[in-house]
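Only one protein chain is missing from this complex, and each of the others stays in its spot.
Labels run A and B following the written order; every chain starts at residue 1.
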Amino acid sequence: MSVVNQPQRSGERAPDDSGRATAEFEPRITAFVCNWCTYTGADLAGTSRLHMASNVRIIRLPCTGRIDHVFIVKAFERGADGVIVSGCHPADCHYTAGNYHARRRFGVFRELLSFLGVDPERLTFSWVSASEGGKWADVVNETIERVRRLGPFDSYHGLAGAATPADDPFARFEMPAGATGGTAAAPADGHDAASQAPSGTGDAS
Amino acid sequence: MTLAYYPGCSMHGTSREYEESLLAVAAALELGLTEIADWSCCGASSAHAADHLLGVALPARNLALAEAQGADEVLAPCAACYNRLSGAVHAVAEEPGMAAKVPEVLGRAFANSVRVLSIVELLQGLAPVIEERVAARLEPNPLEHLNIAAYWGCLLVRPAAITGFDDAERPTGMDDVISACSANPVSWNMAVECCGGAFSVSRTSSVLRLSRAIIEDARHCGADAILAACPLCHANLDFRQSAMSLRGEPPMPVLYITQLVGLALGLPMAALGFERHFVDTQPLFARLAREAEKAAAAAAERDAAKAARAAAKAGAS
Partner (left out) sequence: MSRIGVFICHCGENIARTVDCGAVAEALREHPGVVVAEDYKYMCSDPGQQLIKKAIADNDLTGVVVCACSPHMHEKTFRRAAAQAGLNPFVVEMANIREHCSWIHDDRGEATAKAIDTARTIVEKVKHNKPLQTIRIPVTKRALVIGGGIAGIQAALDIADGGHEVVLVEKEASIGGHMSQLSETFPTLDCSQCILTPRMVEAYQHPRIKLYTWSEVEKVDGYIGNFSVTIRRKARSVDEDLCNGCGDCQAACPSRRIDSEFDAGLSRRPAIYTPFPQAVPNMPVLDREHCTLFKGRRKGLAKDACGKCKETCLKGAIDYDGQDTFVTEEIGAIVVATGFQLYDIGREQPAGLKGYGEYGYGEVPDVIDGLQFERLASASGPTGGEMLRPSDGAEPKTVVFVKCVGSRDPEKGMSYCSKICCMYTAKHTMLYKHKVHDGRAVVFYMDIRAAGKGYDEFSRRAIEEDGAEYIRGRVSRIFRDGDKVKVWGYDTLSHRQVVVDADMVVLATAVRPQPGIGELAQKLSVSYDQDGFLNEAHPKLRPVETNTAGVYLAGACQAPRDIPESVAMAGATAAKVLGLFSADELERDPSVALVDERTCIGCFNCEHVCPYGAIEHRDVCDMEGHVCGHVAYVNPGVCQGCGTCVAVCPSKSVELAGFTDDQVYAEINALAGW
């Protein structure tokens, strides 16, 4: 299903990582935000002309409850160095409880993220209300700074192209025949390898 | 389940009858009480007023000793000791940094694993056993005629967060014990009021005023005696009674809860330390015994009459 869809673009902008690990490294951040609080808060940051770094791309969803955590894995797989998830404050959810479900899922998901070899520091989970334009700017800037320190996220990057088995960190796991290199969980016996999988030593170097 | 026993200063001093009756009851109910070796003062009314850490560390030392001795529970019959020991358990569990600081101060390991039991909790838990033993006794039971007011005092139930009785303002545990002993709990108003406590020496007049109000309300509500579970309360109500101007009313006997249970179990009064009281309990028990005998005689008469009627009926048919 769509989880393993390849990008629809024709490849005219194939991932190019040359020079990304230099001093001028600019992290790429994908943000999943809810329509009612954080998106509106980001709008307010705009109307208040609060300047911030331009490294964040926002994907608008109705509610953080809508966020399937595969979205986040997918974002990392497609080249994001960091991900922000932000919604309404507890008890302020436009849909009553979507943010609580999201919060619970992400409590569990953080663990899974390290299992997948992604430093959980690359993921920011925050509450930004419609009146907190300033907080949104802070979340953006802080996340960028943190991810900048962590350096580029490359270990999964090869997955998108899956060019050669040598480039594919999953190639270390024996995938069953017929399984595609998606983001589905690694086989159980791959646990050791996964927990050792260092970030930043993958394909690109 | 190992039950350690923390006597505290009173049990070996001013309230020896409390300890005597406790040990007698414990033996009768086959409770293995092991006194904590090398126990020290809990700090009572002074330590926590002087320094919070001291107020926690002094009782914690005794809890640590109990732990080292392998106890799961510690019985603190004195209400003040109970208050300090459970206060320490609470402080170590809840206050940030206290769990690390206390072992450091004590110079010994302390896991805060021991549960502190008051005498009421212990006896309330044993109420079914007591009730069974009372029911098994054949002779007329004078306690059935005893109306007694359960006096908790302040330290046993407060603060509610530490002690955890059903209702800090209207607790019921002592009434359960009274009922198990086949005596009658009296509904009254002063069950958790203060007797004056440790001011017994420094502000005796206040203690007299407060304790008198308690005794008067008990009498007013129909009590023959007051039941205490605290050495200090007992001292104030019993020892200070002679100094109160009780408007010519007869003195009010004050019993320890363990003495009542001992009587209910049929232990001899001599083993329960009654002779140490200032207010003589003999007139009360003599009256109760008379009432019991009278009641027994009346019952026997009724039974005889009934048997006669039955016999007459059988003869007639």
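Keep this in mind: contacts are C-beta pairs under 8 Å (C-beta built on N, C-alpha and C of every residue); 3 or more make two chains touch, one makes a residue touch a chain.
This one's a predicted model, so the numbers in the text were calculated from it and none came from an experiment.
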| item | value |
| --- | --- |
| Residue among A:Ala45, A:Ile84, A:Leu116 or A:Ile144 touching the omitted chain | A:Ala45 |
| Residues from chain B at the interface with the omitted partner, ascending | 160, 167, 169-170, 187, 189, 193 |
| Chain A residues touching the omitted chain (full complex) | 1-3, 5-10, 13-16, 28, 30, 39-40, 42-43, 45-47, 49-52, 54, 57-63, 65-68, 71, 74-75, 78-80, 94-98, 101-102, 105, 137, 160 |
